[in-house]
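One structure is given below, represented as C-alpha cells, and several questions about it will come after.
Removed from the display is one protein chain of the complex; every other protein chain stays in position.
Labels run A and B following the written order; every chain starts at residue 1.
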Amino acid sequence: MNPKLRKFIEFCKDFSSNKVALVAFFIFLLILFVAIFAPLVSPTDPYDLNTVSIMNSRLPPFSEDFSGNYFLLGTDGAGRDMVSAIFYGLRVSLGVGVLSGIFALIIGSFFGISAAFFGGRYESLIMRIVDIQLSFPSILVALIILAAFGKGVEKTIIALILVQWAYYARTARSSALVEINKEYVDAARCLAFGNTRIMFKHILPNCMAPLIVVGTLQTAHAISLEATLSFLGLGLPITEPSLGLLIGNGFEYMYSGDFWISIFPGVALLITVASINLVGDHLRDMFNPRLH
Amino acid sequence: MLWFLLLKNSKMTAFICTRFAQSILVLFIMSLLVFGGVNLVGDPVEMLINPEADQAEVERVIRELGLDRPVTEQYWYFLVNAFKGDLGSSFIFGEPALKLIIQRMPATLELALFSLFISLIIAIPLGIYAGYNPDSKASKVIMAGSILGFSMPTFWVGIIFIMIFAVQLGWLPSTGRGEIGTFMGINSSLFTLNGLSHVFLPALNLALFKISSVIRLTRAGTREIILQDYITFARSKGISEKRVVLIHVLKNILIPIVTVVGLEFGSLIAFSTVTETVFAWPGMGKLIIDSIYNLDRPVIVAYLMIIVTFFVFLNLIVDIIYTFLDPRVRIKGDHQ
Partner (left out) sequence: MKLINRLFIILISCLLSSVALAKDLTVGLKSEPSSIDPHYHNLGPNNAFATHIYGTLVGSDENQQHYPDLATSWKPINDTTWEFKLRKGVKFHDGSDFTADDVLFTAQRAQNVPKSPSGFGTYLKGKEFIKIDSHTIHIKTKKPYPLMPNDIMTVKIISKKNGEGATTADYNSGKAAIGTGPYKFVEWVPGDKIVLKANENYHGAGTGAAKYKNILFKPIKSGPARIAALLAKDVDFIDNVPPLNVAKMKKNPTIKLNSGSSNRVIYLHMDQFREDSPHITAIGGGKIKNPLMDVRVRKALSLAINRDAMVSKVMEGIAVKAGQLLPAGFHGVSDKMKPDPYDPEAAKKLLADAGYGNGFEMTIHGPNDRYINDAKIAEALAQMFSRIGIKAKVETMPKAVYFKRASRGGPNKSPEFSFMVLGWGAGSGEASSPLRALLHTYDKSIGMGRANRGRHSDPVVDKLIQKALGTVDSDARGKLLAEATEVAVGKNYGVIPIHYQMNTWAAKSSCSYTPRTDERTIATYLNCK
C-alpha cells in the first residue's frame, strides 16, 4: 500500500478516536457545503428584489404566505426568508474568514520561515514586529484599521489578515527552526538548490501540521471577529450581509418579540465557530500536545 | 536602585534603550497610519452642519475645523500639539479629546474590573474542580462549556442576556450606568445598589470569554500541583481534602493566574467596546464607536493613540521586568 495513503488512514483513525471532534467535523462539512452551494440549497434568493416582498415582513417561524411560500425560520424586516438569509450569510462569513486565513497563512509562513532560514537582523526585525503585534488584542488591531480607513469588504479582509498573520509567522518560524537543523536541509544545500526552493519546497511541507492547527483555530477566531465588527457597524457593508450583520439587524426587533430575526443567525454562527474550534482543539492535541 | 543596576550592566542599558526607541517608532508609525487614514474617510462637515446652512456657512466651518489645510500640515500641527499634551479638540463637542476620553475612563475601568472579579470567582472554583476530578462527568461538561464560551460571540450573548433578564423577566436594567456612590474618595457606580444592578449584566457578558480562559488555566495549574510531593505529603499527614484544596492548591495557583489575568487586563478594556455598545454603557469604548459613526476625527485619533501608547508601554515594562528577572533569556534575542 502507498505509504502516504497508509499514513492518511492512520491519521483518520486517530482523529475518529474523539467522537465529539468527529461529529463537529461532519457538522462543519455540512456548513461548508451549505455555504458553497447557498444559491442552490436556499429556498429563495433573499437578495433578489423581484421575489422578496415587503408584504411578508416579520413572519414568525413555520409560517406561510399567500402564494404558498413556506418560511421555516420566519422572515426578517424586509420580508426575506431567514433560512435563505442565513445560508447566504454563512457564505459571506465563511468566505471572509477563510479567505483572510489563507492570505494570512501565506504571508505569515513566508515571513516565519524566511526569518528562521536567514536569521540575523532580518529575523530579529520580523520577530520584533510579530511580538509587538501580538501584544495588542485582536479586536484593537482590527479597530485601528477600520476606524482609520472605513468599512468595506476589502478593508475587513485586510484587517483580519493583519490580525492573524503574526500567529502564523510565529508558528512557522519555530517549526522551521527545528527543521533547518535536519539532514535533508543540509543535503538540499549540498545540491546547491536555491534558497527559495529549500524554504518552500523542503521546509514548508514539514511545518504544515502545526500551521494547520493554528489555521483552524485562527479561522474560527476570524469568523467570530468579523461578526463582531459587522455587528458594530464597522465591518462588512449592508450589501454583503454576513451573520454578524444579520444579528445586528435583528437586534432592533428583539424588543417587539420578533426574537427569531436575531437568534437564529446567532445560533448558526455559534455552531460554525464551535465546530471549527472543536476540530482544531482535537487536532492540536493530536499533533502536539505541548503547542500553546 | 534601578539606575544603579542599569549602569552596572551596560548591555542591559543598551537593551532597554533599543526597546524604548522601538516603542517610540511604533507610536510614530501608528500616528501616521491613523491620522492619514481617518482623513481619507467621509466628510465630517456634511455630518455636523445643519442642512439649512448656506454655502458660506459650510466654508466657515471647514476653515474653523482646519480642514481647508493640506493633510500634511494638519498632521504636523497634530504632532507638535501632541508633544504639548494636546491631542486636538472634538469636532462634535468642541472640547479637548483627551478630556472627553478621561471623563469616560472611570466607567470603562469599573466595568472591566467588575467583570474581572466575576470571572475569577466563577472560573477558579470550576477550574479547580475540573483539574481535581479530571475524569468526572461534571468536569467534561465544564470543559465543553469553556469551548462553547470561546466560540460564543460576545455581542450575541449580550443581546440574549438583555432579552431574558431585562425584557422577559425584568430583573435587571438593560442599559446605561446606574447611580454613583462615593467610597473612600472614589466615585463609582459599584458603591450603590442601583449601580450594581446596572453593571451586572454587561460585566457578566464581558467576563464570558475570560471565564473560559481562566477555567483552562486553573485546571492546568491544578493538575500540575496535585501531582507535587508536598500535596502527597500533606495528604499523608491526614489533612482533609478540603483543606488541601483550599490552602495548598488555591495558594499555589492563584499567583500565576492573577499575573496572567492582570497582564491581559488591557484586552478586557479593548473588548469592552463591544459590550459597551450593546448595553449603552457610557465608557471609552462607546465613545470611540460613536466617534467613528460621527466622523469625529480628533477623538478617533486620540483614543487610538492613547490605547496604543498604553499597550506599547505595558509591553515595554513587562519586557524590562522579565529582563531583570532573567537577563539571559531576552537579550539573546530568543523568541521561543
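Here is the rule we use: contacts are C-beta pairs under 8 Å (C-beta built on N, C-alpha and C of every residue); 3 or more make two chains touch, one makes a residue touch a chain.
Nothing here was measured: the structure is a model prediction, and the numbers come from that model.
Write down which of B:Ser31, B:Ser89, B:Ser119 or B:Ser188 is the residue touching the left-out chain.
Only one of B:Ser31, B:Ser89, B:Ser119 or B:Ser188 touches the chain omitted from view, namely B:Ser89.
For the chain left out of this view, which of B:Ile16, B:Leu48 or B:Ile122 touches it?
Among B:Ile16, B:Leu48 or B:Ile122, only B:Leu48 touches the chain that is not shown.
Given the contact definition stated above, which residue among A:Phe15, A:Phe200 or A:Tyr253 touches the chain not shown here?
Residue touching the chain left out of view: A:Tyr253.
Please give every residue of subunit B in contact with the chain that is not shown.
41-58, 60-61, 64-65, 89, 91-95, 100, 103-104, 107, 162, 166-167, 170, 173-177, 279-280, 282, 286-287, 290, 292-295
For subunit A, which residues lie in contact with the unshown chain of the complex?
Spelled out for subunit A, the touching residues are 49-50, 52-55, 57-58, 77-78, 150-151, 233, 237-239, 251-257.
One rule holds in what follows: only the chains that are shown with their structure count from here on.
Using the average of all C-alpha atoms in each chain as its centre, how far is it in Å between subunit A and subunit B?
Their C-alpha centroids are separated by 24 Å.
Which residues of subunit B touch subunit A once you look at their complex with the stated criterion?
Contacts found on subunit B: 22, 26, 30, 33-34, 36-38, 40-42, 144, 147-148, 150-156, 159-160, 162-163, 167, 266-267, 270-271, 273-274, 277, 288-289, 292-293, 300, 304, 307-308, 311-312, 314-315, 333, 335-336.
In their shared complex, at which residues does subunit A touch subunit B?
The contact residues of subunit A facing subunit B are 20, 124, 127-128, 130-132, 135-137, 139-140, 143-150, 170, 173-174, 220, 224, 227-228, 231-234, 244, 247-248, 251, 254-255, 259, 262-263, 266, 269-270, 273-274, 277-278, 281.
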